[in-house]
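Every protein chain but one is kept in place in this view of the complex.
Chain IDs A, B and C follow the sequence of writing; residue 1 opens each chain.
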Amino acid sequence: MAKDWIQYVNKEGELTEGKEIALERTECLALYELMVTCRVFEHKATVLQRQGFLGTYASGLGQEAAQVGSASVLQKNDWLFPYGRDLGAAIVAGIPIDSVFLWLMGHQERWLTPSDIHVHVVPPAVEVASQIPHAVGVAWSTKLRREPQISLCYFGDGATSKGDFHEAVNMAAVFQVPVVFFCENNQWAISTPFARQTAVESIADKASAYGLPSFRIDGNDVLAVYQTVKDVTEKMRETYQPVLIEAVTYRLDAHTTADDPRRYRTDDEVDRWRQLDPLIRAKSYLIRYHQWSESEDDALINKIRKRVDDAWQRANDKPPSRLASVFHHVFYSQTTDLKQQESEVQQDG
Amino acid sequence: MAKDWIQYVNKEGELTEGKEIALERTECLALYELMVTCRVFEHKATVLQRQGFLGTYASGLGQEAAQVGSASVLQKNDWLFPYGRDLGAAIVAGIPIDSVFLWLMGHQERWLTPSDIHVHVVPPAVEVASQIPHAVGVAWSTKLRREPQISLCYFGDGATSKGDFHEAVNMAAVFQVPVVFFCENNQWAISTPFARQTAVESIADKASAYGLPSFRIDGNDVLAVYQTVKDVTEKMRETYQPVLIEAVTYRLDAHTTADDPRRYRTDDEVDRWRQLDPLIRAKSYLIRYHQWSESEDDALINKIRKRVDDAWQRANDKPPSRLASVFHHVFYSQTTDLKQQESEVQQDG
Amino acid sequence: MAELTMAQAINQALMQTMAQDDTVILLGEDIGRNGGVFRVTKDLFEQFGEDRVVDTPLSESAILGSAVGLAMNGLHPVAEIQFLGFICSGFHQIITQAARLRSRSLGHFTVPLVIRAPYGGGIGAPELHSDSLETFFVHSPGLKVVVPSRPFDAKGLLFSAIADPDPVIFLEPMPLYRAFREEVPSEVYFEPLGKARVVHEGMNLTVIYWGSPGAWIIPTVLSVEKATGSTIEVIDVRTLSPLDEETIIASVTKTGRVLVVHEAVRTAGVGAEIISRIMAEAFYRMEAPPMRVCGYDTPYPVAQLEREWLPNSARVERTLRMLLEY
Partner (left out) sequence: MAELTMAQAINQALMQTMAQDDTVILLGEDIGRNGGVFRVTKDLFEQFGEDRVVDTPLSESAILGSAVGLAMNGLHPVAEIQFLGFICSGFHQIITQAARLRSRSLGHFTVPLVIRAPYGGGIGAPELHSDSLETFFVHSPGLKVVVPSRPFDAKGLLFSAIADPDPVIFLEPMPLYRAFREEVPSEVYFEPLGKARVVHEGMNLTVIYWGSPGAWIIPTVLSVEKATGSTIEVIDVRTLSPLDEETIIASVTKTGRVLVVHEAVRTAGVGAEIISRIMAEAFYRMEAPPMRVCGYDTPYPVAQLEREWLPNSARVERTLRMLLEY
């Protein structure tokens, strides 16, 4: 479909003409392992949701290259602003899988952040685009302190229609603060196709309204994503200049487990994109250039399945939530009102 | 300063090379008379404000060409969405001057619209950018009815930083509804210079994010404004395609009567723009090409002064506002609550 | 008469209004081909086409703001906000714009707009999908606020809302969309805005509610009546703005005791307004302190806790007994 995008590896897993890849085998394998982790997690979550263990779930199936390629660039104390479909990215950045399960269970310990986490991972934005100004503020704070940290802010194609996208990107450009605005253009916002979201053909085009550099990349090519985000952020750590990246990808699954995509898109379209599956591509690349084998692949998948299953076990073993927890964390010090309401509950209980 | 803008008449009042003007003397004079009306109104209002008759007042001094050139293109049943500095444009479109004075007085009969008005003039937007989605909705309604009416929506450079600008322009482009998004880029938003509003050099550049055609015009050249808006709207009445126009102009006066611009901008800058005063230019053009004379000019100004003075007289003669009026026009049918609150007031009164 | 769920009743009202009146158009996110995330606008796209059932970009402010413009020029837009929590990013277009255009223009411009939104808790949804924000609108003059709690009302109130010459916020309790069916007349009918409904008559206490508690309040009340020998009047307010003070005052004047139940957080909720009016008008008739069972003063909780956090049968029963013993 698209022209003028950055691609390193084509859908057959071959290096795109004129491109070189600086990554060693182990580095490529590490990216692949993360993608497999996301994929296995997506499958597990979908199954658990069907079994009634999790609430409505928005799968990132098909967007693993975009998420892994970008999130794995982050360094210590960088910031990640995921939205609700970026659970894979959050896992890559260090949120434990069991914590993500707890979030999906609607457990009181949702999004518990380990104290030794390397990257600041903000809880996923549920209100579309609301996280974008936050990322600008955090980036602004790092710039004010002359620190090299950057903020990586994810959002979907739908989010670009929101005022918050506009106000935040504009402000970042005015103040030149180090945010990577990373759009996972997965072609749909629930049932709304990209063409109904905007009259332009590419999100990357929107950068010219703000005076930002922008890049359009093959979002199903993990190496293109990784290399672009790496180059962009290395520069950004010195220049503080914000950048808009559009990763062209596709939501292979339903919008959420409550959605039936057959109402609004064709199987044909989905099939076409299935052929561009980022995992297949990465695997083909590994086989072609790094002697990756099916048996190694199976072993990897099994290892990760076990890891995800164990995480689920830990999440499921948590004691159920207790209402008393809601009265904490509203404020730093509990107010008299909340103290009283908590004690009412306890009397009742 | 700017390149790539549309100009018909330069600051000496000479026709710009390669341009032709199709307007007759009487048509040019009509535009000039409207500009003089705006200017005389601005002066009168400023004086009345100082004398304590009016509330805070935002003068459009220096923006007369932009306002008159655009608003006078409107035809029967077109829609005008002014913002608070567009009182001149509203007068051009048919709001009686006394009604505008009442609005500025904070009188209950603010913005009383004559029933035989030709253009729908919405009360000026006080909340920056809030009118832009309204203009889109109205344009949408005319398109749905296959009617040729267009909506002319004014806003300042500051307004382009608002989410409402973005969401509305984007939506207009997606649905292709007939709005002229007309930005009076007067270089300042109160004390905030244009360069602090956006990192790009021109508002017209922002159109590429939405897929709209855009034009950048010399906003102090009434003929350039008139001709551009005329061409754009003629086409729009058939194609329904929205357009973004940036009229480059300058706010010669303070932001409002409560503002002291010497805190944030230099006299030099203001002086430079004074030389580009749209009235001087239009007058020079008339003198040069249409034998306009100083004595005719004086007579015109006097005629208009009288007209504005009379309007003020009528406004000032209105009986003062009565609190009872606030309980009407909240809803079409007064609610029991409001009925009761009104009667309380009347008992008190 | 067919037995319909509330989702079906609303769908039918939209279908019939649109068939009768081609100035009615719908706009919102995913309401067209997808029929809405709750399928409330199902089949309308197929029936009326994309000019009248419009999937918009993901832009709450532009949805609401352009709906204001549509309404100003004689159309009757029905805008959907996908979940009430997401109305906050278009809030100004309601509070400072839709609600004030009539008074701003002395009636020259008007905004016959309905804003529909699924709302309230209890379906295990993610964060921000379950908030009860009605107070914001009740506190904003120029808006009407309607909350049906059964299919019959939903249909009849929606007709009235669309016919109303002013902006109406029409809140649809999500758990009630498919909670139960009831007989709903197939024709067009108008339930008046601003009129509460006495659901159950009683002499000793008045319970006032709106929305989701409608699904369980009567059994709860019946069991307390049975256990205590008292009789309890139950009022479904249905319209939160304007409030039907008359019905409320008449009831508490008779009973002398009142409990207001709402899902919104307690502090500064609409329950406070109702109690204040009761105390202003029926001070000497009250025999016990007016009470409230509401959401606690915290952000809406995670799914595992919502049933306990929300007003529920146990909490209401306990409070009713306390009130009756006063």
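Everything below uses one rule, namely that a residue touches a chain if its C-beta (ideal position, glycine included) is under 8 Å from a C-beta of that chain, and two chains touch if they have at least 3 such contacts.
On a predicted model such as this, the values are computed, not experimentally measured, just so you know.
Trainee: Just name the one of C:M15, C:A163, C:I249 or C:A288 that touches the chain not displayed here.
Mentor: The one listed residue touching the chain not shown is C:A288.
Trainee: Using the touch definition from the top, which of C:H92, C:H108 or C:R197 touches the missing chain?
Mentor: C:H92
Trainee: Touch as defined at the start, partner being the missing chain; which of A:A90, A:V138, A:A247 or A:V308 qualifies?
Mentor: A:V138
Trainee: In the whole complex, not just what's shown, which of B:A45, B:A93, B:C153 or B:V330 touches the removed chain?
Mentor: B:V330
Trainee: Sort through A:L15, A:L29 or A:L112 and give me the one touching the missing partner chain.
Mentor: A:L112
Trainee: Who touches the missing chain here, B:R39, B:R110 or B:K143?
Mentor: The one listed residue touching the chain not shown is B:R110.
Trainee: Given the full complex, what residues of subunit B touch the hidden partner chain?
Mentor: Looking at subunit B, the ones touching the missing chain are residues 55-56, 84, 105-108, 110, 126-130, 158-159, 161-164, 189-192, 196-198, 258-259, 263-264, 320-323, 325-327, 330, 337-338, 341, 345, 348.
Trainee: Touching the absent chain: which residues on subunit C qualify?
Mentor: Residues 61, 85, 88-89, 91-92, 95-96, 99-100, 103-104, 127-128, 135-136, 138-142, 241, 243, 264-265, 267-273, 275-276, 279-281, 283, 286, 288-292, 297-299 of subunit C touch the chain absent from view.
Trainee: May I ask you to list the residues on subunit A that touch the chain which is not drawn?
Mentor: Where subunit A meets the chain not shown: residues 79, 109-113, 120, 122-123, 127, 130, 132-142, 144, 151, 163-164, 167-168, 170-171, 174-175, 326, 328-332, 335-337.
Just so it is clear, only the chains that are shown with their structure count from here on.
Trainee: Would you identify the chain whose Cα-based centre sits farthest away from the centre of subunit A?
Mentor: The chain lying farthest from subunit A is B.
Trainee: So how far apart, in whole Å, are subunit A and subunit B when each is placed at the average of its C-alpha atoms?
Mentor: 45
Trainee: Quick check: how many Å separate the C-alpha centres of subunit A and subunit C?
Mentor: 36
Trainee: For subunit B and subunit C, what's the span in angstrom between their mean Cα positions?
Mentor: Roughly 40 Å, centre to centre.
Trainee: Check each residue of subunit A and list the ones that touch at least two other chains.
Mentor: In subunit A, the residues touching two or more other chains are 161-164, 196-198.
Trainee: If you look at subunit C, which of its residues touch at least two other chains?
Mentor: 56-57, 59, 61-62, 89
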